[in-house]
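Complex shown without one protein chain; remaining protein chains in place.
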Amino acid sequence: MDFSFTDDQRQLRDALRGYLERENSFSARTASARSASGWSESLWRGLADDLGILGVGVAETAGGAGGNAIDMMVASEELGANLLVEPFLETSVIGAAALGAAGGREAELAAIVSGDMRCAFAWAEAESRFDPAAPATAATRTAAGWRLDGRKAVVTAAPYATHLLVTARDGDEPALFLVGADAAGLSLRGYPMIDGRRAADAVFDAVSLPEAALLLRGEEATERLCDIATAMLGAEALGVMRVMLDDTISFTKERRQFGQPIAGFQVLQHRMVDMYMQLELATSAVYRAVLSLDAAPAERARAVSAMKVTVAGACRFVGQNAIQLHGGMGMTDEVRVSHYFRRATVIESEFGSADWHRRRFAALSRAA
Amino acid sequence: MDFSFTDDQRQLRDALRGYLERENSFSARTASARSASGWSESLWRGLADDLGILGVGVAETAGGAGGNAIDMMVASEELGANLLVEPFLETSVIGAAALGAAGGREAELAAIVSGDMRCAFAWAEAESRFDPAAPATAATRTAAGWRLDGRKAVVTAAPYATHLLVTARDGDEPALFLVGADAAGLSLRGYPMIDGRRAADAVFDAVSLPEAALLLRGEEATERLCDIATAMLGAEALGVMRVMLDDTISFTKERRQFGQPIAGFQVLQHRMVDMYMQLELATSAVYRAVLSLDAAPAERARAVSAMKVTVAGACRFVGQNAIQLHGGMGMTDEVRVSHYFRRATVIESEFGSADWHRRRFAALSRAA
Amino acid sequence: MEIAWSADEIAFRDEVRAFLAEKLTDELRASGAHMTSVYADPGHARAWQAILHEKGWVAPAWPVEHGGTGWSLAQRYIWQRERIAAGAPPVSPMGVQMCGPAIIGHGSDAQKAFFLPRMLSGEHFWCQGYSETGSGSDLASLKCRAEDDGDHLVVTGQKLWSTHAHAANWGFFLVRTATLDRPQQGITFLLIDMASPGVTVVPTVSPAGENIQNEIFLDAVRVPKSNVVGAIGDGWTVAKYLLEFERGGAAYAPGLQIDLDEIEQFAGEVRGDDGGRLIDDAAFADAIAQARIDVLALEVFEFRAMSDASAGRYPHAIPSLMKIRGTELQQRITELRLLAAGRYGMAYQPQAGVSAGPVHFPHADGGFVGPREAAIAPMRYVSERAASIYAGTNEIQRNIIAKIMGL
Partner (left out) sequence: MEIAWSADEIAFRDEVRAFLAEKLTDELRASGAHMTSVYADPGHARAWQAILHEKGWVAPAWPVEHGGTGWSLAQRYIWQRERIAAGAPPVSPMGVQMCGPAIIGHGSDAQKAFFLPRMLSGEHFWCQGYSETGSGSDLASLKCRAEDDGDHLVVTGQKLWSTHAHAANWGFFLVRTATLDRPQQGITFLLIDMASPGVTVVPTVSPAGENIQNEIFLDAVRVPKSNVVGAIGDGWTVAKYLLEFERGGAAYAPGLQIDLDEIEQFAGEVRGDDGGRLIDDAAFADAIAQARIDVLALEVFEFRAMSDASAGRYPHAIPSLMKIRGTELQQRITELRLLAAGRYGMAYQPQAGVSAGPVHFPHADGGFVGPREAAIAPMRYVSERAASIYAGTNEIQRNIIAKIMGL
């Protein structure tokens, strides 16, 4: 029972924070998000070359930093606080976990470490709601390997991904395939998200894949991947909320109404106390989830779903009140808190809403 | 569209309020509740003889005041504010409505008006939860009339009732019977409730009843009776909440901490504003319910269930915060607010919890 | 007590319905139904106003001599219900509901003769110049100053949160003409032609990416004193008068009911968490039922306010209570809409709705993906965060009620 960070983890955090403050200031970040491409290649290269952070979770044998889940959590939180739009979660968390679990994919893992590969995770479909377990997209065996047919909805990062990680049904079993973004028969229709990232709806029309495109197979492998992704999304949320709370405290201390800083009003004080409390509880839930990723499947899933419910509630409470306490200023695109609020809103339902995870938790608790 | 009271209704309210303040002060009321019998016969007689209020809803042809639902609402609210333990709701609302609907029961109605009859409404059973529609208690036809067999749970007012209004199943159909408290085969086991009233669990062991014991038959008749009871219980809740809010305002203006009245703290001010708002919304919901009692069954039921959800929420919010804002004083039996809180707690679930009524409302809304 | 409408009121309702059925074009209906916020786009709002103007129904609350309808409060409530239920866009409130009453109550005959008809016809499209940086809820601390220069006032300062100022040709402003003991003193209510030299409108982009609000910069803007409403220095009185003009007519409930109908219909078309349709999901159905129950209570509260106001009573806490509760429910209902939208609620697609102003950030132009309802949901959710902030935050409203309660 120990909840302290190692010196290495503290250094990782400080280095990342410093780097992002310099290289991805809020205005730079927003310019990237609103550029034609929607992201910054130079920042991405810098994360790889200057910091080596893209391989934080990749094994040393594949050229990565060989970090554990806690290292990845530390990185995710800082990236959340920076409101990064580039696909770290999709690439360095999900991509690295899938390729790592598949085994023998050193070349592709090296491409993650170097920044040459950018992934998108294509699990959702128009009719899937939040359930990743039963995709309608079909994988059919062919002489040369596989053929994919189907449609995926709201695939975040797809417009700037080099590869898509695609869930598909092989008979009754879900499986995960690695598909090049330039594959014949794959068409994307891109659009922005409310949090400044980009997404696409994807159509797979008889996309031919080699044998080696199959990365993972089976419900547990898919669930585990989603749980890892959700846990790190939770860590990202902590960074997002931390900035909202800090900005709200600063703003209310500075902003004067009726002759005093509004931070002096008891009702607003208690609201900020509750925001702080929600953040502390969300942090606690994320720690449990991250520390349970290698536990037995049911324990891992239970910790992750409990975390997502806690984090979703905290994102809503902290986000809404950050806007409210900023008053009119919170309702402008100019102030960064409104961007963090939108990111928090997306995180609430990404990889499953609070309702969805509460039920998953209840079902797992009953089974236990 | 008119929400004003008539002069008669205002007079009724003022007369009742004045009478209860004189004749049933809080200490007198608590002494009655804690006496061996648990009620005050002299108060009951006074309500009949001095005020004629027991027959407020009884037709003039049967010697009553011939009042409408609004008159009954006015009376119920005042009785709630007085925290009356005597069975007005069971007798003058439920009993009068059942006997009135049955038709030709002038003698019994006269006994209600005179105060000679006191009713208890035995609808609930240990396994019925909040559903009055399907009692397990069985009514069997006999040569002389009927035979009742079964058990009823938490029958409020039963220990001091002269008559029980008992729901029972005649084949598939629910029906309502009038049973003397001294009927052979009926045994009662009495106990106090947390709100100071008394209740009993009742066993009907081959209780023989005359033909005329049958008052009502069918699901709609039972539902209507429960809706009337629930609407008037809602009115009673308004009186209960009004006192809690008023007492809380007075207390916080008087009580000083850190050199000022605690009513000066913004957080407590906003809490009291929300209590007031809840009371206003509950009042609005009660008005709709009471004014819909003669509407088509689905509209009536929808208005009553919506009201019960609103009132239950308000009772909880106003009650809990009245205690909280009284601080330690709220946690003593000495202060009347703690008694009103307990009554409000009972009202929350009486005739169906908020969950139960929300579902009934949803089902009715879907059917509409 | 009586909760039903009278026969006359029902006849009136039928007349309103017939009018709406006849005059409301599909395009106008769509502009009302697919709004991305509570604001209609100025173009459709003006088109609809022209139709209403022909009928004489633009300003129901005004005295008949100025173009009002002579309706009772109940009729005005019915009109709002039916208008909202039919999906008509709202007429911009800045002229008819705000500046109009100020001129009616405190304007000169010349002002009445010039401005009121043009307000009704829509020739003048109005914006408001009240808030400033640092003077939001604490409005009386405003600093925008107007110096006396003979027949003119010369106005210099800055104003914030001016809805549709980019589309307006006239604005009503609160400016400071004197600095006295109480900040409420020395404020003047002034009408400014937005084409005046020195007036600059700078768009404020909302978190949803729309330009509805604006910042207005006034640089030595010369305004004839004939444009002062009431006396110089009496602006606070005029502003209070206009706020109190339309008591008893507020109606949040009808719009919220329509919102819930839309969401329920939408939820009948999309998948829920348990595999069936969302509308059959117990938790979602429960949340919808709770919202409907809360709206029903608010509706009777509105009826009671209307009934009280008709009888000449109007407890002071009512507008604040109604604003708090109405906006809280409004916001909660945008959450339900977002929940129904699921993953498509994460996409930024203002082009799927009818925006109330230019849209700023990059977005795909050729159509949109997913159901239209899902595309509108996040816009509404984000935009409606303003509901608990504008017109006195809900915290300020609670302070006001606390004062009325004697706390």
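Just so it is clear, A, B and C label the chains in written order, and each chain counts residues from 1 on its own.
Convention: a residue touches a chain if its C-beta (ideal position, glycine included) is under 8 Å from a C-beta of that chain, and two chains touch if they have at least 3 such contacts.
Fair warning: this is a prediction, and the values are worked out from it, not measured in the lab.
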Checklist entry - Any idea which of B:Arg147, B:Arg242 or B:Arg359 touches the chain not displayed? => result B:Arg359
Checklist entry - Which of these, B:Asp195, B:Asp227, B:Asp247 or B:Glu280, touches the one chain of the complex that we don't see? => result B:Asp195
Checklist outcome for this item: Note that chain A touches the chain not displayed via residues 1-5, 70, 249, 252-253, 263-264, 266, 268-270, 272-274, 276-277, 280-282, 284-285, 287-288, 291-292, 303, 306, 309-310, 358-359, 361-362, 365
Checklist entry - Hey, which chain C residues sit against the chain that's not shown? => result 282-283, 286
Next on the checklist: Contact with the hidden chain only, please: which chain B residues?
Outcome noted: 34, 36, 38, 124, 126-131, 153-154, 156, 189-195, 199, 201, 255-258, 265, 267-268, 320, 323-324, 327-328, 330-334, 338-339, 341-342, 345-346, 349-350, 353, 355-356, 359
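By our rule, only the chains that are shown with their structure count from here on.
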Checklist outcome for this item: The chain whose C-alpha centroid lies farthest from that of chain C is chain B
Checklist outcome for this item: argmin over chains of |mean CA - global mean CA| returns C
Checklist entry - Counting in whole Å, what is the centre-to-centre distance of chain B and chain C, each centre being its mean C-alpha position? => result 43
Next on the checklist: For chain A versus chain C, what separation do you get between their C-alpha means, in angstrom?
Outcome noted: 38
Checklist outcome for this item: Chain-centre distance (mean CA atoms) for chain A and chain B, in whole Å, is 54
Next on the checklist: If a residue has to touch 2 or more other chains to count, which residues of chain C qualify?
Outcome noted: 395, 398
Checklist entry - On chain B, where are the residues touching two or more other chains? => result 266, 270
